[in-house]
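Every protein chain but one is kept in place in this view of the complex.
Letters A, B and C name the chains as they come in the text, with residue numbers starting at 1 for each one.
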Amino acid sequence: MISVGIFGATGYTGLELAHLISGHSEARLVCATSTSHAGQSLARVIPGAPEIEMLTPEEAPLTDLDVAFLCLPHGLSASLAERLIAEGVRVVDLSADFRLRDSGLYQRWYGVAHPAPQLLEEAVYGLTEIARPELPEARLVANPGCYPTSVLLALYPLVGSGPRFDWVIIDAKSGVSGAGRSPSQATHFVEVADNLKPYNVGRVHRHLPEMEQALAGWHPDPPGLTFAPHLLPVPRGLLSTLYVPLGGGWSVSRLESTFARLYQDEPFIQLLPPGELATLRHVNHSNRCAIGWTLAERVLVITSAIDNLLKGASGQAVQNMNVMFGLDETAGLLNLH
Amino acid sequence: MISVGIFGATGYTGLELAHLISGHSEARLVCATSTSHAGQSLARVIPGAPEIEMLTPEEAPLTDLDVAFLCLPHGLSASLAERLIAEGVRVVDLSADFRLRDSGLYQRWYGVAHPAPQLLEEAVYGLTEIARPELPEARLVANPGCYPTSVLLALYPLVGSGPRFDWVIIDAKSGVSGAGRSPSQATHFVEVADNLKPYNVGRVHRHLPEMEQALAGWHPDPPGLTFAPHLLPVPRGLLSTLYVPLGGGWSVSRLESTFARLYQDEPFIQLLPPGELATLRHVNHSNRCAIGWTLAERVLVITSAIDNLLKGASGQAVQNMNVMFGLDETAGLLNLH
Amino acid sequence: MISVGIFGATGYTGLELAHLISGHSEARLVCATSTSHAGQSLARVIPGAPEIEMLTPEEAPLTDLDVAFLCLPHGLSASLAERLIAEGVRVVDLSADFRLRDSGLYQRWYGVAHPAPQLLEEAVYGLTEIARPELPEARLVANPGCYPTSVLLALYPLVGSGPRFDWVIIDAKSGVSGAGRSPSQATHFVEVADNLKPYNVGRVHRHLPEMEQALAGWHPDPPGLTFAPHLLPVPRGLLSTLYVPLGGGWSVSRLESTFARLYQDEPFIQLLPPGELATLRHVNHSNRCAIGWTLAERVLVITSAIDNLLKGASGQAVQNMNVMFGLDETAGLLNLH
Partner (left out) sequence: MISVGIFGATGYTGLELAHLISGHSEARLVCATSTSHAGQSLARVIPGAPEIEMLTPEEAPLTDLDVAFLCLPHGLSASLAERLIAEGVRVVDLSADFRLRDSGLYQRWYGVAHPAPQLLEEAVYGLTEIARPELPEARLVANPGCYPTSVLLALYPLVGSGPRFDWVIIDAKSGVSGAGRSPSQATHFVEVADNLKPYNVGRVHRHLPEMEQALAGWHPDPPGLTFAPHLLPVPRGLLSTLYVPLGGGWSVSRLESTFARLYQDEPFIQLLPPGELATLRHVNHSNRCAIGWTLAERVLVITSAIDNLLKGASGQAVQNMNVMFGLDETAGLLNLH
């Protein structure tokens, strides 16, 4: 039985982890923390949540934990991770603190010096399907961002294993839970409902360097990216539509075999049959990534859908935990509906 | 041409007034104020809004105005109203400050002493269909709340003009714009979407004394009220379902003639044909109140729908202005769709 | 291991059962039928559904089944139930065919003669919390309607066990999946979105006699009902707001103990703490019924929320199966989120 702590339980990723760990047969929740709601039950703060009494971070019994999930703002996560690792607790960090391996890049995108740069080198970027071999030994896993998860799983088979292409246009659409649970004008119901809003278009969004870093690890001359996220009027779900102008050397059958070779046995990747495109309904309330594509003359259009709170955050975090601790990778992640 | 000022233009009622006055052939917008966004155009603050440069309240040229619409928090409204009236500007107040005629009642429900109690007596409660005779002389109009508008228009024909009944149950459902534009946990998209939430049920909501005061003006022994508002996952629209256990003396035909006598010529009341119940679609983006009813054995069920931002707020405010200034009551209020 | 068949798998209740049985550790899906999509996988018909190859009803291996869930239109269900029972298969019928015990009443409300009246007497009305003692021996379970489930669980503690009251007003609001998966003008997205629509108000809805029959079984002189359902712009979830004018003899503490005595140990009833009212978020994607109430002078207001597809249909069907076969009542029904 793995002993689990959730730090920052009242955000959407913390809440989702509380659900997942409550239903996991080989993990048990030892503590859940909240600075603002310590002493209360999570179920009182969020209707429908499990009945879990929350502690302050200071009260958390660190030494009782096998693994800690950090659902804290960036900056805070890194500091706590340092302490936890010193106590021998393995860490899955859902913030952005350990995703970029280069502390200079971190400073450029996050505007502050990295709080724990000495840990960057050992952090494993936890896109589970790709990081699988490194996870059993990992002390620190940087759980990927939601957009990068959907985009990178779509591109991984193509970058590195076949003819090079020059660039990729990513038109991505995310549900509002991706923006977090703190209220703001941008997440007010009346502003979001009946609307669709592009934001941080071009080379602006913090998930861009995360994607570029992964591509650079896969190919010496990786494709360039144009990234245009949009805020969708739905609570959860994320669809990335990728446009890849393929050069010569690619064909429909080569594409089919390329995707199939890598993904046909993956438990959480649903390769759609030819002609079927991914929708939010394929994946919501599951830990799956659904991938469907069509070749429109010279442009390959790939659709890649995830539930941003599951495969895009807390589900993948549990998937990572399962591999880290030698459990069945799907434990606690099937039949969520 | 009526010269209009809007005080508090960046909330939903202010925005709606900006639209309405922009399209009104006999009124022109002289100024719109915003404490937080003065110096900017309303269109930059709220996409889709008219291009109106906003002033601070202090910059507003009060003496140029014929009428001021106050879209401010309660308390602030009363103080400004006092100043405006002293300057000879007529006031339509969309806050709650002048709805209750009794300053003690105000203090009980709003927790503070009334800032301008000497104005309470002259304030006209602007449910236009009923207040019509008083409006041409009014210096100060208290624009009714959204729930009271839908409820009182449904009950007015029955209370006072026919056999008495003992009480009324009001199950009301409102879109989120009724909660204002300031972000809060309760109006976060993810909390509201796919949800339905009763709130302030029983004798808790501040619109209750407003309704009771109106009923007491119509009947010496008015029916009691049970009031249960619910937050609907829609941006706008309000439906009240009223349950009236009728005593003897009422029949379907008497009900028909009672409603028809009062409302058949009203431009903004849509009496639905027998068997048709009111829905948000009957009224959204219009200044209408749609009323449909059915008699289920001894219980009369009345459905009364309005667009909470139009007939429930800014539309009725313009309707009141039209009557105050002797214009066609429907000016600027038809064909809004 | 219980062998399960689902008849009518491509509707919303069939789909939900397919999910639930796929995740149930003590039941396995032997067959799923569809007249229109036999030969296809359910996952191809409905994105996100489990991979289940569907058969025609004729191809279904009846004799291999321990239990059959019928998700068919009324009329068809009764005929198939007859055949299944003759083959020794126990039946949980999610249609309305066996909910009314009186074949005359059935004919009045459904407009046709009952196809299998001889089975009516033995059918158990499967409101699990109440029917629990009868289920282990039951061959045929009539799974309750969604509205009756929410209403009857709210009223059961009060009717029969305390001072009588005269009647109840039920203002109920249901998500659109309650209307089934067949397309119609009334379920078109554009007609439903941003709308709220009362329908079948008064004594019109077919769930009314079902509720009255249950009440009559609990009290010789049961309260009368006024029933007003509304169509909510949400995919799933159902909230009933009940107004009960209590006579003397009831107090807050008596109400508390009345609800607690019956429900405090129920795994699927969530009694909310004082002052908290039920919302869809308390229950969606769970098999729970959340009940919260407040006493507003003489009127008790009860809010009762369920996920119409789970506790209101397929979840309760599995709960019934669990009790019928001596399994843990919660098997396959926890941590669905």
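In the analysis below, contacts are C-beta pairs under 8 Å (C-beta built on N, C-alpha and C of every residue); 3 or more make two chains touch, one makes a residue touch a chain.
Worth saying up front: this structure is predicted, and the values here are computed from it rather than measured.
The hidden chain makes contact, of the residues C:P73, C:G162, C:G202 or C:P235, with C:P235. Residue C:A193 is the one among C:L62, C:A193 or C:L334 that touches the chain missing from this view.
Contact with the chain not shown here comes from a single listed residue; of B:D66, B:D194, B:E210 or B:E329, that residue is B:D194. Where subunit A meets the omitted chain, the residues involved are 169, 171, 173, 191, 193-199, 201-203, 224, 226, 228, 230, 232-237, 239, 241, 243, 277-281, 284, 294-297, 299, 301, 303. On the side of subunit B, the interface with the absent chain consists of residues 16, 19-20, 22-23, 44, 46-48, 194, 273, 276, 279, 281-286, 290, 334-337, using the contact rule stated above. One chain of the complex is left out; on subunit C, the residues touching it are 12, 176-177, 181, 183-185, 187-194, 233-236.
In this text, only the chains that are shown with their structure count from here on.
Chain centres computed from CA atoms place B at the largest separation from subunit A.
Of all residue numbers seen at the subunit B-subunit C contact, over half occur in both copies; the interface is built from largely matching residues.
Centrality by C-alpha centroid: the chain sitting nearest the overall protein C-alpha mean is C.
Taking each chain's centre as the mean of its C-alpha atoms, subunit A lies 46 Å from subunit B. Once the centre of each chain is set as its mean CA position, subunit A and subunit C turn out to be 37 Å apart.
Looking at subunit C, residues 194, 279, 281, 284 sit in touch with two or more other chains.
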